[in-house]
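Working notes for the structure below.
What follows is subunit A.
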Amino acid sequence: MKQLVLQLTGEGGLLAGVPYPLAAALAMLLFGAIVVFVFVLPVAGVTSWLERRVWARIQSRVGPNRVGPQGFLQWLADGIKNMLKEDIIPTAADRILFSIAPYLVVIGFIATFAVIPFSSALVIADLNIGILYVTAVTGLVVVGVLMAGWASNNKWSLLGGIRSAAQIVSYEIPAALSIFPIVLLTGTLSMQGIIQAQGWAPWHWFLFHNPFTFTAFFIFFVAALAEGNRTPFDLPEAESELVAGFCTEYSGMRYLLFFLAEWGNLYVIGAIVTTLFLGGWQVPHVTDNPFVLAVLQFGVFFLKSYFWVFIAMWVRATLPRVRVDQLMSLCWLYMVPIAIVNLVGTAIWMMVVPAGLDRVVQMLMTLGGAAIVVGFFGRVRFHLRRAKLRDVDYYYNPII
Partner candidate 1 sequence: MDAAAIFERLQARFGDAVVTFDSGGEPAVRVNPSAIFQVCEYLKTDPALGFDCLSNQSGVDYPKRNDIEVVYHLYSYRVRHACVLKVSVARDNPTMPSVWRVWKTAIWQEREIFDLLGVVFEGHPDLRRILLPEDWVGHPLRKDFVEPTEYHGISTKRESML
Partner candidate 2 sequence: MSLGGYDVEVQRPGGLATEEMTLNMGPQHPSTHGVLRFIVKADGEVMREAIPDVGYLHRSIEKIAEKVGYHGFMPYTDRVDYVAAMPCNQGWGMVCEKLAGIEVPRRAEYCRVIAVELNRIASHLLSVGSMGMDIGAYTPFTHALREREYINDLLEELCGARLTFNYMRIGGVAWDLPPDWVPKAVAFLDRFEPLIDEYNALISYNKIYVERLANVAVISAAEAIDYNLVGPNLRGSGVKYDVRKDMPYSVYPEFEFDVPIGTGEVGTVGDCFDRYIVRIREMNQSCRILRQALAGVPEGPVLTKVPRKFKPPVGDAYIRLESARGDMGWYCVSDGSEYPYRVKIRTGSFTATSIIDKVSRGVMLADLIAIVASFDLVAPEIDR
């Protein structure tokens, strides 16, 4: 990005004469706008469609398939419809807070896109405190959600808001503690720096670096799910308990913003996990063409992060919801202590384990990961066979 701006402002460039800081700011704004409108909105929308399709398949249904090809335009229909719906502000609500809250939530999640490195070049701002910035900026979401819960003047919303605040604040701790081992290993807070410290192959990833980072990964993912209010931690909007939680009173456009934030957040979770543990945009060295490289890196990064989006959808379709006191004890009794052990363990690991052994452990860890996946598919096959074994393929209804 910096080179691009330098090129443009330099001799014979398109913007020759414009002072560099102004050009850089403009470029950042422009790229930010492109990211939001061309990337964030569609990604959030398509994620919502995909989630419905994934859910449907897990539930033996087909899911939305009428609106556009295979229902792909479903998110567009949902979006436009919600934009045009009557926007109700309840008379008893606090009008100002009620109106602001959704924007805060959206800002909280869109701002994280500023530091997400889509490739070695495609990043709005490669802050040297990138990961810290992410943890800080997502704090805005809490404010928005709490504000929404309070301003609605609805008891369900209030309960949802309070639950959300308690949950996000608590889970910031294990999430941050799980980032620290990576920071220890890389010695940088910059997102690009963290990715550059890893390689393209699985055994170069921090996920398989040592047993402590392996555990840290799961702690981080679970904590991120909790921060994103995803099942099994979707207590703030627990449909069967709190009707719709903090967005009970929201309709139309404002609800759409919450909707957007929920699915957009999902991608952010995937992106950060990919950056920290899965080698980010790292690809094998195949070409020197910067454009091809950017596309390739973007593709790899996008696929990796979307894989975790898929996992989050799949988890949501599988697991029940925890209770609010269990949520807290899970955080404070299990995740925080384990995260601290990880941190200390990684530090000791760095000091004790010699460089040669390091490589062996990484290969073994990778093999272990592969073994888990193989074991998993073994279980899948078992379930399929049990269902098929006695499935006499006798369907009563001729259509099915």
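Candidates were picked such that all candidates are chains of the complex that A comes from, given by their letters.
Throughout what follows, contacts are C-beta pairs under 8 Å (C-beta built on N, C-alpha and C of every residue); 3 or more make two chains touch, one makes a residue touch a chain; residues count from 1.
Predicted model only: the values in this text are computed from it and were never measured.
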In-complex contact partner of subunit A, selected from candidates 1 or 2: 2
Sites on subunit A touched by candidate 2 in the complex: 55, 58-61, 155-156, 159, 162-163, 231-232, 234-235, 238-241, 243, 317-330, 333-334, 383, 386-387, 389-392, 394, 396-397
